[in-house]
Structure formats: C-alpha cells, structure tokens
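Have a look at the structure below before the remarks.
Only one protein chain is missing; all other protein chains are in place.
== chain A ==
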C-alpha cells in the first residue's frame, strides 16, 4: 500500500527561508535512508505559494484563477513523499524519523493513497468503469 506524507507549510517555508545547513544535511540523510530501505517512490519539495496559483470553480461558473500567496500557511503543503509500505503503522514509523527543526512546529500528515480495490464491494463494475473513464480523462494531459 502507498501513503503520501505531506509536509505542512509554515511562515518560513512561505517566506522562502531555507532550512539550516544542519537540517538540510539531516534531511538528505533521511531521504537516503528511505531510498536504502526501498520504500521511497517519489518525493518533492514545493516552492512558496506566492509562486503558485489556485483555479477555483463556483456554482458551475467558469473557473477563476487566483494567484498566490495564500494566507493560511498551516493549511498549505510544502512538500511530499510517496512511500510504499506494508501498513499505516510503517508509514507513521518512517514519518516519525523525519528530522525536525529544533524550534517551532513541524507537522507531517500521513495519508493513504486510494487503490481501486479500496472501494471493495461498494464499487460495482459500472462505478469502476466510470471512475476509470474519469481517471483516463484526467491523465490525458
């Protein structure tokens, strides 16, 4: 099973302040450890929201585009890892090993990625087909 571990933003990540060299080194070592254990599928850091945008829909109207930055720093995502592990506990175990700054808060959110079988019996063939059709549309860039 796969999990996405999301790193939440804070004032520093939003201000584009780079972590200390010490933390960067520790993070590098952590990533190496994830690779060596064979569990890391992908991982990226995200730039501050001022370099991004939001595309919003309201009541079926045409989408509007809102440029960053966005105010609510703690609700934003600053980076992610995708881990392939055996259990949620294992994903949490890896998340717990992530190096953290000596001061201030750091929040990692561990979220399981949907596999088709997770829908179980609730997904009739028809539902699955339409979900697949939807996915194939979104994947055709």
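We adopt the following convention: a contact is a pair of C-beta atoms (placed from the backbone, for glycine too) under 8 Å apart; a residue touches a chain by one contact, two chains touch by 3 or more; residues count from 1.
To be clear about the criterion, contacts and distances are computed from a predicted model.
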item	value
Undepicted complex member, UniProt protein name, chosen from "CRISPR-associated exonuclease Cas4", "RNA polymerase, sigma subunit, ECF family", "Uroporphyrinogen decarboxylase" or "Multiple sugar transport system permease protein"	"RNA polymerase, sigma subunit, ECF family"
Of A:11, A:24, A:37 or A:53, the one touching the omitted chain in the full complex	A:37
Interface with the unshown chain - residue positions in chain A	35-39, 41-42, 82, 84-90, 92-94, 115-117, 123-125, 128-129, 132, 135-136, 139-140
